[in-house]
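All protein chains but one are shown in place.
In this document, chain identifiers A and B correspond to the written order of the chains, with residue numbering beginning at 1 in each.
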Amino acid sequence: MSDYLLMLVATALVNNVILIKFLGLCPLMGVSTKMDGALGMGMATTFVLTLAAAASWMLENWLLQPLGLEYLRILSFILVIATVVQFTEMLIRKMSPPLYQLLGIYLPLITTNCAVLGVALLNIQEGYSFMQSLIFGFGSAMGFTLVLVLFAGLRERLAILQVPALYQGAPIAFIVAGLLSVAFMGFAGLA
Amino acid sequence: MFKQALRGGVHPSGFKELSNQEAIKRFPLPDTLYLSLQQHLGAPATPLVKVGDRVRKGQLVAASQGMISAPVHAPTSGRVTALAEHTAPHPSGLPVLVISLEPDGLDEWDDIEPVSDPFARDPQEICTRVGAAGIVGLGGATFPAAVKLGSSLETGVETLILNGGECEPYLTCDDRLMREKADEIIRGACLMQHAVQAKEVIIGIEDNKPEALEKMQAAAAGSGIQVKSVPSRYPMGSEKQLVQQLTGIELPARSRAAASGLVMHNVATARAVAQTIDQGRPLISRIVTLSGQALTHQGNWEVPLGTLASQLINYASGFDCKPARLIMGGPMMGIQLPNLHVPIIKGSSGILALTEEEINPTQPSPCVRCARCVQACPMGLLPLEMAANIRKGDVEAAQELGLSDCVGCGACSYTCPASLPLVHLFNYAKGELANREKEARKMKKTQVLAQRREERVARQAREREELLAARRAAAAKKAAEEAAEDNPS
Partner (left out) sequence: MLVSILPLAGLGGLLGLLLGVASRVLHVERSNVAVEIEELLPGTQCGQCGNPSCGAAAEACAVGELPPTFCPPGGRAVAEAIANKLGVALDASALCDEGPKLAEINEDLCIGCTRCYKVCPTDAIAGAAKQLHVVFADACTACGKCEDVCPTECIQLVPVTPTLQTWAWSEPTL
């Protein structure tokens, strides 16, 4: 049990998917202008990532490996991820129309979020068990949400500050993201 | 009850000794008086006199209109020479309608009747008399006193508080008034207590006015009125702060004091009430502090309303040097005047001519988020956050941070090391929000009007159609009848 807990902390903080592995940077810049949107995006991604991690493990171990079709891995994983994203989109549209409007184009774009495919592929590469894959997926998603919310909070502050003209907009956001990444490297001491 | 310490506040240098040394002097009548029709908060008064009319001292020259308004009376006898626009004592410098009155020097009183035995009268009658005398809050807010008294009487209040705080630097008009006319103020307090049927009366005076405190305590002895000293700290003269200091009650945000069983008036208002009830004298003059180091003589003057600030300064003082800034009211919340050709109105507590050293002008520099404004804000707001949002054009965000609770006291601007015009930003945002609200209201109204018109146009078209159809049917019927007559077979 404590192994799973450790793994959760390790994936969420120490090996943070965005700031340490640099996966899924597009939503980090795209949907981090407002706290509400960032939280919604984080939750949607958590849902997709956990589900995709589980589905891809089953696909790999029960279909691709027995049939020796490992070379179709990326193709079939994308198929599964796209389905999960579509499903999530329908779910959000039904449950929370404002959130659906807020996320806009970034919701279908979770399909091409490299964090999702990356986590699914890492699961296979590391040879995790089903439970470990699930924890790994969920932990990564938690780390993703945490960073997105933190960054959105920072950007809400940035929006009202007097930033020199040269750095206004994306440049200052990238600088802040870099500093945040440096800060997260401090978690390496936990390992 | 658990008494919470007052929040925020600043300690600006008082400069009170400049003007509080000498007794109040009377200003003689000037050549012409300019009686503004907007000397109070609310709707402007409607003039009742024509050009050429002769009026007597204390005669009603403009009537109040609407619920929140106040009438204007002639400060002396004379002839009305014009009814025209004149620069208003207002930060915009926009014109206001004024009645020009040329004094005839006789100072002849109109028929006035004091109220005999006021404590036996109906409280409502006292309120009505105060309203008819044109008395407004003389502390500077100029809210019609009768409206405040009347609504307090209706809702019922426990405590009447008189505000002798005078926390603005430079101003000493209330200080001198309390020293010299303590009896009249106490008399006014008793009358107001009767008018609102309050159980107790508390007078709060800042501890930087020991003489006034002593005189008031002596005058109040035996009347049951409590005169209390409060620490000097700006803005102690603000309603919420003084109430909290005196009673321990923290007034809830966006609620009126009456809801908590309290009503507050200025000491000068109390004196004006006493004069009206006991002598029948309407509000036709007020005490104005003349101060600032650009003047040769500072002091307090009893000035007829409508006197130009320039007339007063020319008579009473003159300039030592060219003033860097002219202010009507106090330096923290007063109005910056474009020139001195503006009339004294009921809310003009002072005319200040400040030198360059006194205002110490500095260019605004970037906010470094030192949060001194947060410490200074008496309302517990975050001025730096609100200002940052306003500068980015997001007034709604500032509103969410409590912009509407800002009293505009200026403590934040005073304390800001970056010299940011914080209060100006807040005033701008408040105006912007009010404008948006007005636009939204107009939009709603327009939608209704447009819909009504559409319905009307449709109805008219239908009626025309029906009329035509009826005519056609009648014609067809007639034709058929004629045809029938032609062929009887």
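The definition used in the following text is that contacts are C-beta pairs under 8 Å (C-beta built on N, C-alpha and C of every residue); 3 or more make two chains touch, one makes a residue touch a chain.
If you're wondering where the values come from, they're calculated on a predicted model, not measured in any experiment.
Novice: Among B:A253, B:M443 or B:A469, choose the residue that contacts the chain missing from this document, as touch is defined above.
Specialist: B:M443
Novice: Out of B:P28, B:P210 or B:P364, which touches the unshown chain?
Specialist: B:P364
Novice: Please output the residues of subunit A touching the missing chain, sorted low to high.
Specialist: So the residues of subunit A touching the missing chain come out as 59, 63, 67, 69, 72, 75-76, 79-80, 83, 86-87, 90-91, 93-94, 97, 101-102, 104.
Novice: Could you list which residues of subunit B touch the chain missing from the display?
Specialist: 38, 44, 88, 90-92, 94, 96, 364, 391, 393, 420-421, 424-425, 427-428, 430-432, 434-436, 439-440, 442-443, 445-447, 449-453
In this section, only the chains that are shown with their structure count from here on.
Novice: How about subunit B: which of its residues touch subunit A in the complex?
Specialist: 366-367, 385, 388-389, 391-392, 394, 397
Novice: Which of the residues in subunit A come into contact with subunit B in the complex?
Specialist: Per the touch definition, subunit A meets subunit B at residues 159-162.
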